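A single protein chain has been omitted from the complex, and every remaining protein chain is retained in its original position.
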Amino acid sequence: MRGSKLMLVNYMCMVLIGITLFLHLATHAFLGVSGYEASLEPDAVKGHYTDTATAFMLAVLLVVLAFHSIFSFKTTLLEWRHGKTWTKAVNWGAIVVAAVMVAFGMWTIVAAYITRW
Amino acid sequence: MDAQAPASASVSEVESRKKSRFLGWAFDKPLHLERFGMMLHRATGLGLLLYLIFHLVVTNAILGGRVFFADIMGMLSNPLAHIGEIVVVGAVGFHGINGIRLVLIGLGVISGRPHRPDFPYKAPSLNNAEKGALWTAFGIGVVSVLVASFFILIGG
Partner (left out) sequence: MATASEKEMNVSSEHGFTPPKEVIIRCSRWTPSVGGKPAVKEYKVLYSQGMTVLDALLYAKENIDASLSFRYSCRMGICGSCGMLINGRPMLACETQIKELPPGPIETEPLANYDTIRDLATDFTDFFAHYRFVKPYLIRADKDEQEKPAKQYPQTEKDRLKYLQFSYCIMCGLCDAACPPVAMDPKYIGPQALAASFRWMADSRDEGRAERAETVDHEHGCWQCHVAMTCSVVCPKGIDPALGIQMLKRLLILKRL
């Protein structure tokens, strides 16, 4: 994929991160809760996952963060070492790690959304 | 000296004998505001990636039930962890605002415009808008630390 195409996707991810991360941090400070400690109570945390809007926001945040962080880290790794084998390993490794992050995080979100205590 | 690479060669065929310096460049001169900003942006990015992985693992504990999650949160409810969380929020504040600055520079919004260079050759890209944005990023980082300290240590 062309550099500019990937970077455009990265830019869009950055914008989405800005919105969803702000909302995520707000839900642990003042939005819907009365303080940080209260927001970390098991019921409060579970409530984030069982609420459809919040769960969707978390899912979006997970996907865009996974892309942005792994894409940027991949660039750093390719600056650290060079060569065709390393480049191939890093490119494929990045896809795998991002997929694992998204899968693991989605499992948490979906399972917490579905199950009831 | 070897024959020069043909103009049609792909970049991968330009054989380089240079040794790369992964970290040594950090001590090169001149060290100026934007270069320091770049180094801080990279450091906060790497730190946030590590935190993200840790955070995904910890939040997965919610699937273990009320008691298990409360135990995990209890383990993480110590001064060191709180300071770590405050640092993370500060890093998010700086990295996020600096990221917006980098996007605006990359899209040419605050990068300045080409002009006729006349002595003493002030570079358009090193303008007040981008410096202001960088100082804003530093400021937001500090403010994020203060706000996070308020909510985490004192309680909202």
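By written order: A and B. Residues from 1 in each chain.
Simple rule for what comes next: a residue touches a chain if its C-beta (ideal position, glycine included) is under 8 Å from a C-beta of that chain, and two chains touch if they have at least 3 such contacts.
As the structure is a prediction and not an experimental result, all values here were calculated from the model.
Novice: Considering the entire complex, write down the shown chains that touch the omitted one.
Specialist: Within the full complex, the chain left out of view touches A, B.
Novice: At which residues does chain B meet the chain that is not included here?
Specialist: Given the touch definition above, chain B has residues 1-2, 4-7, 9, 11-12, 14, 16-18, 20-22, 24-26, 28-30, 32, 34-35, 38, 41-42, 102, 105-108, 111-112, 114-119, 121-126 touching the missing chain.
Novice: Give me the chain A residues in contact with the hidden chain, please.
Specialist: Per the touch rule, chain A residues meeting the hidden chain are 2-8, 11, 75, 78-80, 82.
In this section, only the chains that are shown with their structure count from here on.
Novice: Taking the mean of the CA coordinates per chain, how far is chain A from chain B in Å?
Specialist: 17
Novice: Touching residues of chain B toward chain A in the complex: what are they?
Specialist: 20, 22, 42, 45-46, 48-49, 52-53, 56, 59-60, 62-63, 65-66, 69-70, 73, 77, 89, 92, 96, 99-100, 103, 106, 147, 151-152, 155-156
Novice: Which of the residues in chain A come into contact with chain B in the complex?
Specialist: 7, 11, 14, 17-18, 21, 25, 28-30, 34-37, 40-43, 45-46, 49, 62, 65, 69-70, 72-73, 76, 79-80, 82, 101, 104-105, 107-108, 111-112, 115, 117
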